[in-house]
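In this view, the complex is presented without one of its protein chains, the others remaining in place.
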Amino acid sequence: MITTLLYSLTGLILFAMGLFTLIIHSHPLRKILAVNVMATGIFLILVATAYIPLGQGEVDPVPHAMVLTGIVVSVSVTALALIMACRVQETSNLAILKGKKKVKNTQETET
Amino acid sequence: MIASVILPLIAGLLCFLFNRRTFIIALAATLANFLIASFLLYQFLIFGPMRCYIGGWQPPLGITLRTDGPALLMLLITAVTGFAVTLYARGYFSHRISDPVRVGRHQRQQRYFWPLWMLLLAGLNGLFLSGDIFNLYVTLEIIGISAASLAALSGKPASQRASFRYLLISLLGSLTYLLGVVFLYRSCGVLDLDLLRNFAVNGSGMHAALTLLTIGLLLKTALVPLHFWLPPAHANALAPVSVILSALVVKGSFYLLFRFWFETFASIVTTQALNFLGTLGAIAILWGAIQAIRQQRLKLMVAYSTVSQLGYLFIAFPLSKAAEGAQVWAIVIFMALTHACAKSAMFMAAGNIYLHLGHDRIKDLSGVRASLPITVFAYGIAGVSLMGLPPSGAFIAKWMLLSSSFASSQWWWPLVIVTGSLLAMVYVFRVMSRFFVILETDTLKNPVPLSPLLEWPALILALISLFLGLLAPWPLHILSRGSMTLAQTFPGGLP
Amino acid sequence: MTYSILTLFDIILVLTLLWLGWQLLSSEDIFKAVILFISFGLLMALAWVRMRAPDVALAEAALGAGLTGPLFLSALRRMNRTRKGERRLDSDENREGDEGKSSEQSQAL
Partner (left out) sequence: MLFLFLVFCLTVALGTILCSSSGSISGLASAVARLQEQSGVESPVTAVLLNFRGYDTLLEVMVLLLAVISVWSLTKAPVSRQKAEISPVQMGVVRLLAPVMCLVAAYLVWQGSHLAGGAFQGGAILGAAGVLLLVSELDWIRTVPAFAIRIGLILGPVVFTGTALGCLFYSGELLAYPEGMAGWLILLIETACALSIGLTLALLFGGGRPEDDVPEGDIP
């Protein structure tokens, strides 16, 4: 019983830490890390709920299946978010570059 | 029943596998999807609500799919809008590819649009039909991912930033939803919606779960304090994508929210909570409309108008105590149907104008009427439906809203509704008036005529939204049939 | 007796997890954060085993440490490259479109 509670609370605190980081930090990678930590926290609560000490019966497999589904989903979303973050940086860099070029061109024509 | 999920899935797989003839596959899939939805409706009218246990496993363990009135109407409108969007997207992409500049980019967009759109459709259908709270999480995730990557398809820096934020927000929404599911499982031990209804008694665990589910879904639905991500994401996407996002994706999470509040957890919802959501809705109507009036770009204006229109959906919440059981559903479904059609037509019209002129600055829209009469006509009709003038479905919905709020003597809601309509009139006509300014010199650079695939879907959707009001008895009949059987199964009735 | 030892183990594991989580979320250096995240995943696998969920533990060890970590590292490298170089032009749009030649040149450089 105490174990369930201990791990559930840990999961909750992890969720809260992730949420807080997600809101206040601006770096995209940090945000994605925070989302991952949040997801792990939720999974921990779910699995802790199903926990029964050894010798007192079988553990509930449904939460385990749900967590497996959740982990795979979160990995794929993480990958997508990372690539998207890279693209954000690449495209905005490109826009800056193009802007510089335009400025240069106009300066050249002016002179 | 399962076919309406599996079929788009298979179509998505095929569209991904073959990079040619994808349009044919998508067209066939959306057509078949429409037929399936109609068939399900027909079945529903004869046999009443149906259930399908996947794998033959009964609820506490297995996953249930079920049809009822609201789900079927949403399914049907998704099918209709989806069909129109498919045609429109075809016209849109071939028009863009015929343009010699940046062919590669347009081909990339077309290549990936179809599989993503098909999978999104599958996710939406799954959402409307599913009766299992964790399965709903998976469908929400499918919808969120495909919507965010569709929004990023445009490739411009602004759209990349907006869709990255969109992805994060929808991820945060699904995680909050998942936490709610965890709390529910903790206190009830089941995942099926019907079984959960029996557990819905007052208890702190249930309240916390409902709050978390609601916050998660509100994030995805973009109710006012949480709406900041919507306008940039919708306005910077490609035109067919904006249509999909604005007309369908937002409705999906709203539908779920409504279902939770008025069906599954109806017994633990308090009046204060309903009033709170209603107030947020009222703020959304006014704030969205004012922002829409202030915008300089047409697509941004339409996107803010979505924020405003979503508010009407929430204003129905506090009136539910006064209205009869099925009437709340009727108001909300009518609003959602009209908005889906009208907003798609409006975004299509905006996309056409963008294609034609190469920009969408409102102050430079003069003279469009002469070259794009059908588009302008569609825009006008869609605007009329958004304002809620008589024959449109929104008029019926607003009428029911007004009458039930007078019946319960809550005079402030009608005030907001009428003000919102007036503001809608302002932002619709502000653009309309520019269309009719006739330029003396013809300065249009782009002489390529728009294909009929671009203009007619917009007009037809606009007309549907306009005449939905005349067809009112029919959807009402479907809804009342749903709630009748609901009342039979649950003698306590809906609160 | 065993009960108390297990509880002690639980407490240590939980505290380490929380400390790692906090460190990875608040450290200045993103690279360090990613490395911490990988070790966090491995410890998490230990926690899953403790919770009698071996399936989840296997998945977490394989996915969390084996894939998510490298994903983060490669994304970090990619972002750093774009930031430092600013030369690696958008490989996507440029090569396809009218500016194909210039980007080829920049890649040859």
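Think of it as A, B and C in the order they're written, each chain with its own count starting at 1.
As a convention for this text, contacts are C-beta pairs under 8 Å (C-beta built on N, C-alpha and C of every residue); 3 or more make two chains touch, one makes a residue touch a chain.
These numbers were taken from a predicted model, which means no experiment stands behind them.
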Touch partners, limited to displayed chains, of the chain removed from view: A, B, C
Option from B:G205, B:G358 or B:P452 whose C-beta touches the chain left out: B:G205
Residues of subunit A in contact with the chain not shown: 1, 4-5, 8-9, 12-13, 15-16, 19-20, 23-24, 45, 49-50, 57-65, 68-69, 71-73, 75-77, 79-80, 83-84, 86-87, 90
Footprint left on subunit C by the chain that the document does not show: 54-55, 57-59, 62-63, 66-67, 70-71, 74-75, 78, 91-92, 107
Residues of subunit B (touch criterion as defined above) contacting the omitted chain: 2, 6, 9-10, 12-13, 16-17, 19-24, 52-57, 60-63, 94, 97-98, 104, 107-108, 110-112, 115-116, 119, 122, 126, 134-135, 138-139, 141-142, 145-146, 148-149, 152-153, 183, 185-190, 203-205, 208
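Note that only the chains that are shown with their structure count from here on.
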Separation of subunit A from subunit C, taking each centre as the mean of its C-alpha atoms, in whole Å: 10
Length of the line joining the C-alpha centres of subunit B and subunit C, rounded to whole Å: 35
Distance between chain centroids, defined by C-alpha means - subunit A, subunit B (Å): 27
For subunit C, residues contacting two or more additional chains: 93
Overlap residues in subunit A, where contacts from two or more other chains coincide: 32, 85, 91, 94
Parts of subunit A lying in touch with subunit C, wherever the complex brings them together: 2-3, 6-7, 10, 13-14, 17-18, 21, 27, 29-30, 32-34, 36-37, 40, 43-44, 47-48, 50-52, 54, 59, 64, 67-68, 71-72, 75, 78-79, 82-83, 85-86, 89-91, 93-94, 97
Touching residues on subunit A, where the partner in the complex is subunit B: 15, 19, 22, 28, 31-32, 35, 38-39, 42, 45-46, 49, 62-63, 66, 69-70, 73, 76-77, 80-81, 84-85, 87-88, 91-92, 94-95
List of subunit B residues in touch with subunit A within their complex: 61, 134, 138, 141, 145, 148-149, 152, 155-157, 160-161, 163-164, 167-168, 171-172, 175, 178-179, 182, 185-186, 191
